[in-house]
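Presenting subunit A:
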Amino acid sequence: MRGSNVVGEAAVRAGCRFYFGYPITPQNELPEYMSSRLLEVGGTFIQAESEISAINMVLGASAAGARAMTSSSSPGLALKQEGISYMAGMELPAVIVNMMRGGPGLGNIAPSAADYFQATRGGGNGDYRTPVLAPAGCQELAELTFTAFELADCYRTPVMLLGDGLMGQVMEPVVFPDPIDLESRTPLECTLDGCVNREPKKLYSMYLGQQGELMQHNWDLQAKYETITAKEQRWENYLTDDAEIVVVAYGTASRIARAAINELREKGLKVGLFRPITLWPYPKKHLRALAGDKVKMAVFELSAGQMVEDVALSVGERSEIYFYGVPGGVIPTPADVTAFLRSVQAEDGKKGRRYEI
Partner candidate 1 sequence: MSQPAMKQVFKRPDSLKPAETHYCPGCGHSIAHRLVAECLDELDLREKTIGVPPVGCAVLAYNYFNFDMVEAPHGRALAVATGIKRVHPDKFVLTYQGDGDLAAIGTAETIHAANRGEKISTIFINNAIYGMTGGQMAPTTTLGLVATTTPGGRDPDRDGRPIDISRMLAVCENTVYIERCALTSVKDIKKAKKAIKKSFQVQLDRLGFSLVELLSPCPTNWKMTPRKAFEWVNQEMIKTYPPGVIKDTTGY
Partner candidate 2 sequence: MIVIDRERCKGCHLCVDVCPTKVIVVDTKLNKKGYQPALFIEEVEEGAKGCTGCAMCASVCPDVAIEVYRAQ
């Protein structure tokens, strides 16, 4: 099944009955799929007038108690930041899908992964974070869509699913998790459904009081983020036990890297892959556990270098860090990555560069 459609199908099976979106290449297959699939399950699809309107429809649907989703690509995600910040402040669940493309600005429609900062640093205003899940193929697109809805409900937070244009277009076999039983889902405490036999509820992110109410609210949010950081990190170690070079890559970049790693292993080079699956919370300690002066980190990204900063934060000066990345929607081949890793081994700077802290 095609990646974009996988997300849609997984969302429906995970109980999503409300999708609001706006067309933008390269993820149009997802709203198109949802427009007919939701009809089959009695859900609601609205093609909104903009990405801004779509995220706000998600906000309303979520406040009303539903599992709601929106999707877009990089420039459209820039528009959604206000809504995401509000939902983080109001503690409302939502799933937001970004099929990344080249930027900045209008960029191009080729796959890229240059929205790492936007996704993991909280692209909107204020001190907030959103869990960011980075699948590396269609099977993970399916599984992590379920995870996204679960995390969103469990922690009352917007959750981002970060794919890219390539992942959205490829077709791979998928085994979907079992559909959830919507009837048995308990409504969240924050649900607005009319104040019958109870006090009216108000959902807001504004705290104007003079007694430090907003400060306290922020500390409460930070405590929540600490809990998520403690409990929800996800990552994969591939052939890292005896690795002298550890490639650090996520998403499509990790697939390309894996092919290069397999080839180099056959030729006797001890190279492995550390693949973060949650980009926030970043699995820092687990990456740090692999570092040491006999291990080199080789960061590979489809960008000019964003995750490499988190690698530097995780590893510090324990290992030398090397970086190879190509921005603007150009996708390196496994041969390019092989050349990078050879260059890391030789320390000759011919492909990629040493990343100085």
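On how the list was made: all candidates are chains of the complex that A comes from, given by their letters.
Here are a few things to note about the model shown:
Keep in mind that, in the parts below, a residue touches a chain if its C-beta (ideal position, glycine included) is under 8 Å from a C-beta of that chain, and two chains touch if they have at least 3 such contacts; residues count from 1.
Bear in mind that the values here come from a model prediction, so they are computed numbers and not experimental data.
This complex pairs subunit A in touch with one listed candidate out of 1 or 2: 1.
Taken together, the subunit A residues at the contact with candidate 1 in this complex read 18, 20, 44, 46, 48-50, 52-54, 56-66, 68, 82-83, 86, 90, 192-197, 200-206, 208.
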